[in-house]
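Shown below is the structure under consideration.
Only one protein chain is missing from this complex, and each of the others stays in its spot.
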Amino acid sequence: MLVCWCGSNIAGTVDINTVVEASKREPGVVYATDYQYMCAEGGQAMVRRAIEEHSLTGIVVSACSPRMHETTFRKAAAAAGLNPYMVEIANIREHCSWVHKDKEVGTEKAVVLMRAAIAKLNLNTPLFPGESGVIKRALVIGGGIAGIQTALDIADAGYEVDIVEKSPTIGGTMAQLDKTFPTLDCAACILTPKMVDAAQHDKITLYTYSEVDEVSGFVGNFSVKIRQKARCINSKLCNGCGDCIEKCPAKKAKSEFDEGLANRKAIYVPFAQAVPNVPVIDQTQCLKFKTGKCGLCEKVCLPKAINFEQQDEIIEKEYGVIIAATGFRPLSPERYGEYGYGQLPDVITSLEFERLMNAAGPTGGALLRRSNGEKPKSIVFIQCVGSRAEPDKGKSYCSKICCMYTAKHAMLVRDKYPNIDVSVFYIDVRTPGKNFDEFYRRAVEQYGVNYIKGMVGKIAEEDGRLRVQGSDLIEDTQIFVDADLVVLATAVEAQASARPLGTMLTASMDQNNFFSESHAKLRPVESPTAGIFLSGVCQGPKDIPETVAQAGAAAVKALGILSKDKLIGNPCIAGPDELLCNGCASCEKVCPYGAITYADKEINDHGHRTTRHVAEINEAICQGCGACTVTCPSGAMDLKGFTNRQIMAEVDAICR
Amino acid sequence: MDKTYLYYPGCTLKTKAKELDAYALQSMEMLGIPCKELDEWQCCGAVYPQATDEIATRLSAARALEEARQKDCDLLTLCSACHHVMKRVNHDIASDADIRMKVNNYSEFETPYAGETKVVHFLEMLRDTIGFAELKKRVLNPLTGRKIGAYYGCLLLRPSNVMQFDDPENPYIMEEFLHAIGAEPVLYSYRNECCGGYVALDDPALVQKVCTKVLHSAEQKGAEVLVTACPLCKYNLTKHDSGDVPTYYFTELLAEALGVKE
Partner (left out) sequence: MLVDEKGMQEEVIRMSGTEPKKCMLCGKCSATCPPSMDMDVRPHRFVKNVKAGNIEALMESESLWKCLSCFACVERCPRGVEPASLVEAVRLLVIRQQGKNYLTADDIPELIASDEEIPQQLIVSAFRKYSK
């Protein structure tokens, strides 16, 4: 029995000596001591020495949560020749000293928790983990800057990577942007080379216009069904000449890439630098599909790549790791009717503004009013649209990127059109990042952007202009700014497809449909589900530099698995007592991993040989969640390391 | 369409806003909607008592609501303020156990009232019971070419989570109504901004300011007249218009379109 003080964390409200002395009276305890920091090198050495000197067959460490240091003490035990599963942790910090103020009460509880751990340890048996192989291929879901960067980093390390992207091209939201903060380099100039790198990399396979349909398996051995939607183009034959697009008469579809500000054809590539440069036929718009007539594209296509008969194709592949990189969408501001978005054409979103400013955008980069095509004289930007709100009024979080992109927008307008007045309504300007606040100050000082602290309450159309009714909180007044264009900095929102994907991956999601990380600080790019990693905004709002950094981190974590030949499993998995199993299959139904199957087996029941239908566990798939053990009506299913007997022994020790 | 509505007129519709009431009843008769006036209605109080500890001021609304339940009728309202008070008090009784208990303790209804009655505004009745498409067919004198701005004000729309009347920022029910009677609805930004309400009695200058904004907003978009469902809105807007954009009750235009206006 080893009791840790954790400095004053435990010793402050638990009398260590009492716990040590009480433990000596427990059955099986031959040695008990304490130390200030058991997890430190000195403490670990003490653990090793105690095992060796006293020939211990098991140890209990009364310390912090096992989530914190169970692995530490298991390693120390293993180093001293003890099976690491003969280590039990009594959590007397999170469950005890931190929640109690009264030392007497804390001490009493620590003694009880210690007793329970000893009772369990007395029933522990050494456990030996199994091994499983690793498929040396990674799947990246989402082909924006996050997915591309993760894929490139994994591929450069020598492993195969597939990218599945639901739209017809990779590039994601970044491809729609004009310039990027804080250096104002053009988004396309830095992104498109990476897109080409990904396409040309001999280790990377792109599945664009494709979605993940089904995921099964486990870390090292995932099986995935990818649905490659019918492009109606034979990609191998298409030479990207664009004649089909030229001739297509159906031109009324809204361009997704231009945020609906321009039209596209029924057969289209989203933008000139799309990767792959292979068009898609939008079957909802195509006249051939709608009326059976037309087929002009087919007639003009020299390589005969058009195929109206093409069907969705299911591709089944296996992967060792999966990286989610599904990115985000800007929240639609239509629900904030006071801003008039959707009613007033000159009220637009930030992403629409990016397209309007972009030289390749619908206006060729000319900033013009949507209502009459004239040049605006005054522009108002409104920050925090849909962010920092009560859950029923929007998103409860700060979207993190809006302050910077709004400063960028304001600066770009003033740079290109010095005669346009620019005002920004803000609640707080949040610019933590390298060269970020300097960037915002430049907007104010060098470019003369008028920052107004306060929100906007209403935008009214008045005599052909927009009357922006806001607060100036520094002046404590209500102000009215007449504008010709209003840009709403809309909140970052998780993709609608993120949660269904999370369900497929059995990866946990937060209340905002972002993927949860395994530990907010120490494991920020890993999902709690083994073998699933998180890249980019799918985990929470972040800007491009952060996204790229996280994408690289996710790649490194993924490589940590891909580079292994064998994975050591968790030995704490389920196993049936075949004598007790009645073949009801309840466990099979509840198992979330599909680890349980039933088979007819010959059983030796106290000398009688009979054939019975009993449960079998695939040890490589079982994650040890315990759902089957609590479902089993006959008590046949047990979780190694957490058997029913062990748990009852703990309960008995607590109630004693 | 069999269900009889129990109609709650409210104080002003029997006095200063008789036309709002009369044209509505004539139109309903014409349209064949069964409707019966509440026997002994009391004034709803004209403003919703916001404080959670105001019980007495909720009782007259509770009484009307309970009577509608007894008669198994929806409670039909016409005046925006009455509708607001009825709807919100009903919501309080349904959702706030403390208010429900106190209201019932005071009122001593035979069966405790728990917010069962449905409160329906006349416009909602037109939309949901008759339907605007059907209404359009029944119109004898379409108001063709008349440019009309719907003025919603506040009380029908807000707070939207309780009122559930229409989109609080971009309402459309009155515009649909105007379409149905053949007029050309004019959308303008201030159609859901306040007319100044009861402050008219204390600070007419303030009310003049807000009304002028509303009127200007409607006028610059080409509205020739405004329609409202609220006597106080009509009073305030009429008092402060310079004669260019008069305000009418929507029921007056309805009666005109249906050919029942005398």
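Letters A and B name the chains as they come in the text, with residue numbers starting at 1 for each one.
Simple rule for what comes next: a residue touches a chain if its C-beta (ideal position, glycine included) is under 8 Å from a C-beta of that chain, and two chains touch if they have at least 3 such contacts.
Nothing here was measured: the structure is a model prediction, and the numbers come from that model.
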| item | value |
| --- | --- |
| Among A:Gly457, A:Gly560 or A:Gly594, residue touching the chain not depicted | A:Gly457 |
| Chain not shown: contacting residue from B:Thr57, B:Gln70, B:Asn141 or B:Gln220 | B:Thr57 |
| Hidden-chain contact residue, picked from the options A:Glu41, A:Glu374 or A:Glu390 | A:Glu390 |
| Of B:Ala61, B:Cys79, B:Ile148 or B:Ala180, the one touching the omitted chain in the full complex | B:Cys79 |
| Footprint left on chain A by the chain that the document does not show | 338, 384, 388-390, 392-394, 427, 453-458, 469-471, 473, 476-478 |
| Residues from chain B at the interface with the omitted partner, ascending | 10-12, 15-17, 43, 45-54, 57, 79, 81, 153-154, 157-160, 168-169, 193-194, 196-203, 206, 209-210, 213, 230-232, 234-235, 238-239 |
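Here is the rule we go by: only the chains that are shown with their structure count from here on.
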| item | value |
| --- | --- |
| Intercentroid distance (Cα basis), chain B paired with chain A, Å | 49 |
| Parts of chain B lying in touch with chain A, wherever the complex brings them together | 161, 167-170, 187-190, 193, 216-217, 220-221 |
| Residues of chain A touching chain B in the complex | 336-338, 340, 342-343, 392, 458-463, 467 |
